[in-house]
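One structure is given below, represented as structure tokens, and several questions about it will come after.
On to chain A.
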Amino acid sequence: MRQTTPQMDFLRGIWRENPVLIQMLGLCPALAVTNTVANSIAMGVATFFVLLGSSLLVSTFKRWVPHEVRISTYVLIIATFVTIADMLLEAVVPTVHKALGAFVGLIVVNCMILSRQEAFASKQPIGRSLLDAAGTGFGFILALLMMGAVREVLGNGTFLGISLFGPNFEPWVIMILPPGGFLTLGLWLLVLSWIQRRRAESAKVADWPAGVAQRRAA
Partner candidate 1 sequence: MPRRPRFRHGVHPPDLKELTAGIPIRRMPFPKKIVLPLRQHAGNPAKAIVRPGDHVERGDKVGEADGYISSPIHASAAGTVEEVGLWPHPDGSYATAVRIAVEPYSAQAPRPRIIPDWPGLSREELIEAVRQAGVVGLGGAAFPTHVKLAPPKDATIDVLVVNGCECEPFLTADHRTMVEYPERVFTGIRIMMQCLGVDRAMIGVEKNKADAIAALEAARPDDIYVTVHPLTVKYPQGAEKMLISSLLNRDVPSGKLPMHVGVIVQNVASVATIAEVFETGLPLIERIVTVTGYGVRQPANLIVPVGTKTSDLIEACGGLTPDAKEVVFGGPMMGAAVANLDAPVLKGTTGVVVLTDDDCRPAESYPCIKCGHCIDACPVFINPQLLGSLALVERYQEMDDHHLADCMLCGCCSYTCPSNIPLSQLFQAAKAALRKSKAA
Partner candidate 2 sequence: MTSPHRLITASPHLGVPDSTPKIMWSVVGSLVPVIATATWIFGPSVPLVLLAATAGAILTERAFGRRGSLGDGSAAITGVLLGLSLPAGLPLWMAFVGGAFGIGFGKVIFGGLGQNAFNPALLGRAFLQAAFPVAMTTWPARTGSWWTLAGDNLAWPFASPLVVDALTGATPLGLMKFEQVPTGLWDLAVGTTGGSIGETAGVVILVCGGYLALRNYLDWRIPAGIFLTVAILAALLQAVDGVRYAGPMAMLFSGGLMLGAMYMATDMVTSPVTHVGSWIFGMGIGVLVVIIRYWGGLAEGVMYAILLMNSLVPFINRATQPRAFGARTRLQP
């Protein structure tokens, strides 16, 4: 593995290797529960908690886990934390818990969490694992927020329940329906790849000898 700094461990997951937008992991919650910003945040925080907790445990006990049963062990650890998160959510924010429904339980099979355990926490020291988990978790929250913001603003005219455009706004109901989820993520991917291409193009221009760049600009 390439040597990385702790800073990179943390930052990597947020943007450059964003679990949802780049790696296409954990799509199920990213599409299913992002119809409002509040749901997105709750789901993001719950997943963040599970990710952090499981990374801590997996990284701590990595030496004692036999290789053959490691996946089952990870799943067990994750399932335990999900159960805790489920109960916590139910106790603290019962309405949100109800809105999320079965999808809290489904954090168990969020491939993003499992992939972090397998790819990172099971091989790295505790501190770095925690940084990595936090970075990935924030990246996940960020992606969910990006989805949730677009869908709530267009689909309901509100952000976190606060009306943005006044009562006259016609909500785009589709955005909070299933097709809206697919389309919003598709749209974000288009925007991201457009930004990436713009950046690549400007980098190319910068690499050119000055004369060429000037002529092109002219």
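Simple rule for what comes next: a contact is a pair of C-beta atoms (placed from the backbone, for glycine too) under 8 Å apart; a residue touches a chain by one contact, two chains touch by 3 or more; residues count from 1.
Selection rule: all candidates are chains of the complex that A comes from, given by their letters.
Owing to the predicted nature of the structure, the values given are computational and were not obtained by experimental measurement.
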Practice problem: Just give the number of the candidate touching chain A here, out of 1 or 2, all from the same complex. | Solution: 2
Quiz item: Residues of chain A touching candidate 2 in their complex?
Solution: 165, 168-170, 172-175, 177, 179-180, 183, 186
